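So that we are looking at the same thing, I have put the structure below in C-alpha cells.
The complex appears here minus one protein chain, its other protein chains still in place.
And now, chain A:
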Amino acid sequence: MTAIQTAPANPLAHGRLHRRTPWMVLGLSFAVAAGVLSLLAAAGTIGSLNLIAVAVLGTVFYIVSIGVLSSQVEGRRQATDRIVTAVVTTAFVLAVIPLVSLVFTVVANGLARFDVQFFTFSMRNVVGEGGGAVHAITGTLLMTGTAAIISIPIGLLTAIYLVEYGRGPLARAITFFVDVMTGIPSIVAGLFAFALFALFFGPGVRMGFAGAVALSVLMIPVVVRSCEEMLRIVPNELREASFALGVPKWLTVLKVVLPTSIAGITTGIMLAIARVIGETAPLLIVAGFTASMNTNLFADRMQSLPVFVFTSYANQGVDFQADLDRAWAGALTLILIVMVLNLAARLIARFFAPKFGR
C-alpha cells in the first residue's frame, strides 16, 4: 500500500474497456465456438453441429476472454466484476430455458383439445376421443371458492390480530405456527382432511367439502403472511392521526388501515387462491376423481382440474393420445386460470393502491 516505490504515474487510475467491447467479445466468442465446433464436426470428431454445445462453449469462451481482457486493461477487481456479471446473466438464461420450454410445451400441446367441447362436456360415458373437463372446472371452482370463503376471514383477522393487537407469547406462538403451517406439505393437509372426515363419515369418505377444508389448511397461512406484510407497511402516522382524532381502534383498523392496504391484501389473497387452485395431491386423496359432474360439495366424489390432468395422464385408455391431449388441454386451462388471477391481482394492486401524493 505504501506508494513510495516507483509506481506508474497514477496507481489509482486505470484503463476502461469501451462500452461496446463486452458485446463484441461476446459475439466473437460465439463465432469462435461455432467455428471450432463446425471444424470438429467436419473432422468427424463429433456428430453434428449442436446449437446447445455452441451456446455452452461460447459462454465459457466469453467468460474466460472477458476476464483476461479486463484484468489486463482494467485490473483484477474490474475483471472479477465482469466475470460475475457474466455468470449471473448466464444463471438467468439457464433458468429461463426450462421455464420457457414448459410454457411453450403446454401451449403447443394444449391447443389440440382447447375447444368448445372441452368446456361443455364432462367425461361421463366418454371412451376414447371427445369429452371435456367441465365437471373438473366446476369442481375446482366450487372447492377453491369454499376454501377461500373459509380462509380469507380467518387469515385476515389473524393478520389484524398479529399487527394491531398481538403482543407477548400468544402472538409469537401464532407467528411461529403460521410459519410452520406454511411448510405443511399439501399431501399432509389432504391426509388431515381425510382423517377428520373419516371420523364422521366412516372410512372411504370422499367429498368436495373435505377437499375445500384441505385447501384452506394450505391457504390460511399464505393469506395471513401476505396480509400481515401489507398491514405492517401501513405508516404508523396514519394510525396515530386517527387515534388523535378520537377514532376508536376498531374503526381505525376498518376505515384507515384496511383501506390503505386493501390493494395489497387483495393481491395477496388472489395469489393465495392462485396457489391452491393448482393443488393436486390433497384433492386426489379426499375428493377423489370421477367422470361425472357433481355440484354437491357434501356428497360423493368431485373432480377437479389438477386431478383431471393427473388422472388423464395416469389412467390412459386404449386411445392414449386422446387422454394425453385432454391432460395437456387441462394443464393449459389451469395455467390460464392462474394467469388471469395473477393479472387481476396486479391490476387491482395498481388501480386501487392508495395515492400518497408522490
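General observations
What we mean here is this: a residue touches a chain if its C-beta (ideal position, glycine included) is under 8 Å from a C-beta of that chain, and two chains touch if they have at least 3 such contacts; residues count from 1.
We take it that contacts and distances are computed from a predicted model.
One chain of the complex is hidden; its UniProt record names it "Phosphate transport system permease protein", one of "Phosphate transport system permease protein", "(2Fe-2S)-binding protein", "Tripartite tricarboxylate transporter TctB family protein" or "Cell envelope biogenesis protein OmpA".
When the missing chain is restored to the complex, the residue among A:33, A:63, A:148 or A:162 that touches it is A:162.
Interface note for the absent chain: among A:57, A:143 or A:189, the touching residue is A:189.
When the missing chain is restored to the complex, the residue among A:24, A:39, A:88 or A:149 that touches it is A:88. Although one chain is not shown, part of chain A still touches it, namely residues 77-78, 80-81, 84-85, 87-92, 94-95, 98-99, 101-102, 105-106, 109, 153-155, 157-158, 160-162, 164-166, 170-171, 173-174, 176-189, 191-192, 194-196, 198-199, 203, 217, 220-221, 224, 248-251, 253-254, 271, 274-275, 277-281, 284-285, 288-289, 306, 309-310, 313-314, 324, 327-328, 331, 334-335, 338-339, 341-342, 346.
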